[in-house]
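Pasting in a structure now, in structure tokens, and then I'll have a few things to ask.
Just one protein chain is left out here, and the rest sit where they should.
Note that the chains take the letters A, B, C, D, E, F and G in the order they are written out, and that residue 1 is the start of every chain.
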Amino acid sequence: MSAKLAISRPAEGAAGKSGTWRTFRPVIDEEKCNKCGLCRLYCPDAAISVDLEIDLDYCKGCGICAEECPKKAIAMVREED
Amino acid sequence: MSAKLAISRPAEGAAGKSGTWRTFRPVIDEEKCNKCGLCRLYCPDAAISVDLEIDLDYCKGCGICAEECPKKAIAMVREED
Amino acid sequence: MFEIRLHSRGGQGGVTAAKLIAYAAFLDGKYATATPLYGAERRGAPVVSFIRIDDRPIRVYSQIRNPDLVIVLDESIMELVDVLKGLKPDGEVFVNSQKGTCVEGHRTYPVDLTSISLSLDLVLAGNPILNTPLIGAIAKLGVISQESAKQVIAETFRDERNVEAALRAYEELKI
Amino acid sequence: MFEIRLHSRGGQGGVTAAKLIAYAAFLDGKYATATPLYGAERRGAPVVSFIRIDDRPIRVYSQIRNPDLVIVLDESIMELVDVLKGLKPDGEVFVNSQKGTCVEGHRTYPVDLTSISLSLDLVLAGNPILNTPLIGAIAKLGVISQESAKQVIAETFRDERNVEAALRAYEELKI
Amino acid sequence: MLTFGTGNKAVAMAVRDAKPVVVAAYPITPQTEIVEELANYVTDGSLDARYIPVESEHSSMAACIGAAATGVRTFTATSSHGLVYMCEMLHMSAGARLPIVMANANRSIGPGWNIGAEHTDSISMRDTGWLQVYVSSVQEAYDVTLMAFRIAEHTDVLLPVMINLDGFLLTHITQTFETVEPDDFIPPIATPHAIDINNPGGYGTLTPGDTHFKFRRDIERGMQASIPVIEETEADFARRFGREYHLYDEYRMEDADVVIIAMGTFGKEMEVAVDILREEGIRAGAIRMRWFRPFITPDLDGKDVVVIDRDYSFGFGGVVANELQAKCGCKPFSVIAGLGGQEVTYDDIAEFVRIQRPGTEHWFGVDD
Amino acid sequence: MLTFGTGNKAVAMAVRDAKPVVVAAYPITPQTEIVEELANYVTDGSLDARYIPVESEHSSMAACIGAAATGVRTFTATSSHGLVYMCEMLHMSAGARLPIVMANANRSIGPGWNIGAEHTDSISMRDTGWLQVYVSSVQEAYDVTLMAFRIAEHTDVLLPVMINLDGFLLTHITQTFETVEPDDFIPPIATPHAIDINNPGGYGTLTPGDTHFKFRRDIERGMQASIPVIEETEADFARRFGREYHLYDEYRMEDADVVIIAMGTFGKEMEVAVDILREEGIRAGAIRMRWFRPFITPDLDGKDVVVIDRDYSFGFGGVVANELQAKCGCKPFSVIAGLGGQEVTYDDIAEFVRIQRPGTEHWFGVDD
Amino acid sequence: MHGMRSILPAGPNQYFIIIHVKYPKERLDTMAIPDEEFLLKTTSACAGCPSSLILRYVTKAAGTDTVLVIPACCTSVIQGVYPTTAMNLPVYNVAFASAAAVASGMSEAFRAEGKKTNVICYAGDGGTIDIGIQALSGALERGTDFLYICYDNEAYSNTGMQRSGATPLGAMTTTTPGGKKDHKKDLDAIVAAHNPVYQATACAAYPQDLYNKVEKALTIPGPKFMHVLAPCPPGWRFPSEKTVEMGKLAVKAGLWVLYERENGKLTITGASKAAMKKRIPVEDYLSVQGRFRKITAEQTAEIKKTVEENIARLQREVDGIC
Partner (left out) sequence: MHGMRSILPAGPNQYFIIIHVKYPKERLDTMAIPDEEFLLKTTSACAGCPSSLILRYVTKAAGTDTVLVIPACCTSVIQGVYPTTAMNLPVYNVAFASAAAVASGMSEAFRAEGKKTNVICYAGDGGTIDIGIQALSGALERGTDFLYICYDNEAYSNTGMQRSGATPLGAMTTTTPGGKKDHKKDLDAIVAAHNPVYQATACAAYPQDLYNKVEKALTIPGPKFMHVLAPCPPGWRFPSEKTVEMGKLAVKAGLWVLYERENGKLTITGASKAAMKKRIPVEDYLSVQGRFRKITAEQTAEIKKTVEENIARLQREVDGIC
């Protein structure tokens, strides 16, 4: 019996590699970072892991993390490639 | 050009002679009546005229006038015919 | 097929009466249908119900145009509606009447159901109950059996006085 | 009929760019249509637009399967989408590219529209405006006339720098 | 059990016997008795279901959708304005392949307000992906309601079913009918795509054109698959409970020269007309269309055809007549009659046959 | 004035030029540009109308009904779910004989969500008493929107008109088109049954069956009367503004053996297919159905017929194919294509003709 | 007219005729209400119908330059059957869910044409609180110039007394045969959240109060709302002569508070002034209605609590604390 209704199944990358959307890329300055986790807290796309690593395959470059970082530890850098 | 939509025109008796619905008929005792007009005020069917005459062609016999008459001047009498 | 047209007013129980008569016929082993003809009026407006009784399944849903029997539950309707319309030449008429109203050209059975009910204090929401005496009367006419009439009343109404009302009507109707 | 397929990302202005190119062709006295192919995605997702230019009325609404020219407004799309799909054997490619990307087997015109815009500070809601330099470049390709390109930009954008951007792109594109 | 009641009551009793888990209810004349009866059953415990008193018909169908999505049996009832008010949700429920069962009391649509029998309400919903069956007696209302659950829930079908009863004419007539103990006649519901917490999925997410097209194709497959399922269900019903139903009903068709075709209560009353015509020497027969979706094509080879539509598609014609014409290639005499509860008797029906002019349309009582 | 814009914009500009008094607006893709443009016109003063930002489509049509009932010109636009959500009010507006004009961007209905072009939305509303016209170019969208007001408001007609544009394919394509100064091309609206404070009446009160039936008959009379009105309006339009329209569009039909029939943008694209087939030696022609309500029956005598339906009535078939079959007695090759915006090109259309099997149904890209 | 006459000369062949009538205060109080009736004898409503009674005064206050917009409800039906109607005003009958939206269109059209015609929606509780709330909420938000009147008989009466959102806790209806388990929806608070220019409650038992409020409301441009209690004999199961009495009991028990809110200022009106201070027991109201036959002690207590909270809240608003 074929599928009766469009049921989509969960998968990473369901909306494509949204990292390619970026014009600017967030770069964490480990020196300045105090691991407060606010960048992770506020990332709408959960692109920052528990270990505070940014998944650049998916980070859309919105800049919220940089904006909200209390230590100004994140810089938004123009994508070059 | 024929009528395009059911438009009903105002007419007395649009719902038939509702006086025939009555089981009991209101009868005003002119002696007791003080012309306060409350019977007319409360009649849902406007069956009591400005002159406080009851239009028995249309009075449905609900009994509100009798119930609300402060002078108990209205009696509800069984219809005989 | 025996066809009955029943005239009443909204709120008088005519629709239920028609169902009960048909139900009694069903208990007699007949096929029977009861159909109300509603307008959208509130209580008080004339209402018609149709009852068909037959030995074979009934395939007709439309209104009865030529009844064998006309039942009038409220005499005053006769001023508004031509209750005799289409009545078969040998058709009969039953009227709930205080004053023994008779109809010309047709055998008429007047019974004062209202008084029977009021005398037994069979009143619901201000209106006298007319169903149960009616069923008694109709049983007398032979349209339904006495047993079925009794059973219908017993199944439908708890109050014993309904049986009494039916009996009184049965007796009052003169054949 | 000259058929162009334009690849961009939601929010980059590709849909408007397609309209402007078609409009310029219209000003040139041609028949032209521009059709966007929307998904329901938000900004960022790949978007395709189609432009048709002809001397006769255009009766075709379906997608362009075999374009004469492919325009890529965002190089990174080339990783996701086969932008060359169906491109005519002698079809050409225009790419907005910083690094002068070239495509094998097809004549490619790379121009760095993004830098032109950023250098002129032509930025809208955080995104560099790519339409106007693109129109300049396309005029150089001869798809539309220079006059029409100018008029389109003048009618649509108040900011003078847009004309400048178009001119720079016109110049940067090497035939 | 032999019993006596209205068409509405028969539907309610069948629903009670089919044991749905969720009933969503909204009143509208002439259907209201159904949802009132079900409220009684739930209150007196004879039906162990959740009764959701919704605030509109859009919401009654929405509530059925929500419940059916979890994989339980659901029921609702409506009529006329209620049906067209929930139109969006009819599309949604069929598209979501949810085997909801609904009774519709056929009634005309305003303005002006009119509560008489008319099929335009359900007929105008014939593209939604709902199966539609039209019944013609209280007994059939009961039986078909029971069968509807089995048909809807069959995994080859998985489409909602609408049972149509002529307003007042059938909803309010009291007749004898027999109820049954369905036991395993309706197997437990097992919706394959019921929501599963352990296998999360996005139901009805954005679907690209090509894929959407395939799902639409699949709805039509469900429709076509329903035909054998209906036949098998009707056969099993006859085996178990002794009452026979077919895709359509034939009456005195063996040697008929002219056939009257209609749905609903006309479909019974026209049998009387056939008898009358036969006595006059006219070899008449009758076909009562029962399933309108899926459309069942009767064999009308070479017969004169008189179709009575209690519906109308403005700017086109009577829908039953025209769809028959499309599928059978016949040239019926198309009679439009009974809209808004206009009174039509078997005598009138017999007269339609006498005056028939193939290929023309006739509005009863208005056109001459 | 020669201008350049989308199908949506053309509709909005035509509405502006027709000067309605009330516009009720609710957004839905792919129609939204229309109501956005109209908001701009009202804000910048180029349209002197009341713009009612309603909270749903049921209410947008309700607001049009309320306004039109007072005798003023009204407009709204919608699509897909919006159209079926207002279904009840479509019945109401036509039943009330109100000459409302509405644009519908044809789009498929969920689930799943899909915003591609499909005619099932409007096709499934074909029984409501609305005139339906399907356009195929930005110019036609503009012209027909203007004409729609004149046709709807004509006292012989007094029925609402729905202008259908293929979602995205036409709503979002940018093309050249010419606007006109309508002047007295659209006479002032004069609804004979507009509410009159000095002649009070109860509109749409309870109506007995027999009377209701007569009013339904009269809606159909309005439908039939619309045919000459459409022809006369199109002729006058051609006279004044030079662009010709007909009840249906013919392309290379003179000596055609096989005719392709479709509505909307397919109806233009198939001309290319005809050219291709002619080059192959197949004598093909094309008919683009423009008015679907009233249904216009083309002359198809003896030709092979290939009908492309961008719609489907589940359990029945492609609606255009089947209605043509009902009215013309032809046996078309019924192609179902383009639902949900499925991509179909002129090459595909040409192929439908090459593979045609009269009397059968074919789902493009799914069935083999 | 009854009373003594005196004739005074007023000029050549002209006289004043003065009729001396002695009326009790009750009559004088209501003298300002026009005699003209817009409900012709009679609607097909049940004997003792509150909707007919309310409409008499709504239409008297509104006058001839008025259109009534009526969704499906008892009142759409009791007008009579085509070709005649009992209502001597233009009445537009519309779909159940659509009244306020139709009114929006109508009002805008009239205003665009420079007409001041009153647009009044007259709708039941079901058509307002349940299926009609989307349209009502939208029309209030966008500032439609109209008056919306909800006559509240606390059930779907037209279809035979089914539960509505306005049915009170514990009341039996045909779809809540065991009594309703949910509370009555607080329509007034919902509407207040939209901040209409004028909002009031009224009751069929107080025609003068009702008349005054309609009259005042129609002088104010913008969205106005009134909620009128409509004790319905067959729905609530009491004899037809008790319609007015039932309304009075509701007010006296504080179950229904008469007030108006204008420019954010709340004023308690009429009989409710006394009821704010002293109320008759809620049971006096519940026990005389058949629909409350199955109400439980807890439900009665709940209702009492709601009454007291509501009164306290309104009092605070009157006192300017809220």
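Convention: a contact is a pair of C-beta atoms (placed from the backbone, for glycine too) under 8 Å apart; a residue touches a chain by one contact, two chains touch by 3 or more.
Owing to the predicted nature of the structure, the values given are computational and were not obtained by experimental measurement.
Across the whole complex, the hidden chain's contacts among the shown chains comprise A, D, E, F, G.
Per the touch definition above, the residue from E:35, E:65, E:135 or E:158 contacting the chain not shown is E:65. Touching the missing chain, out of A:12, A:31 or A:80, is residue A:12.
Of the listed positions G:192, G:220, G:276 or G:318, the one in contact with the omitted chain in the full complex is G:192.
Considering E:17, E:88 or E:166, the position touching the chain not shown turns out to be E:88 (whole complex).
Listed by residue number, the positions of subunit D touching the unshown chain are 11, 39-45, 125-126. Those residues of subunit F that touch the chain absent from the view are 25, 27-29, 32, 35-36, 39-40, 43-44, 53, 55-56, 81, 85, 110-113. Residue positions on subunit A in contact with the hidden chain: 6, 8-16, 18, 21-22, 34-38, 41-47, 50-51, 55, 57-58, 60-64, 66-68, 70, 76, in rising order.
Assume only the chains that are shown with their structure count from here on.
Among the remaining chains, the Cα-based centre furthest from that of subunit B is the centre of D.
By number of C-beta pairs in contact, D-F leads over the other of A-D and D-F. A straight line joining the Cα centres of subunit B and subunit F is 54 Å long. If each chain is reduced to the centroid of its CA atoms, subunit F and subunit G end up 44 Å from each other. In subunit E, the positions touching at least two other chains are 29, 81, 85, 95-96, 110-113, 203-208, 211-212, 215, 343.
Contact of a single residue of subunit D with at least two other chains is seen at positions 40.
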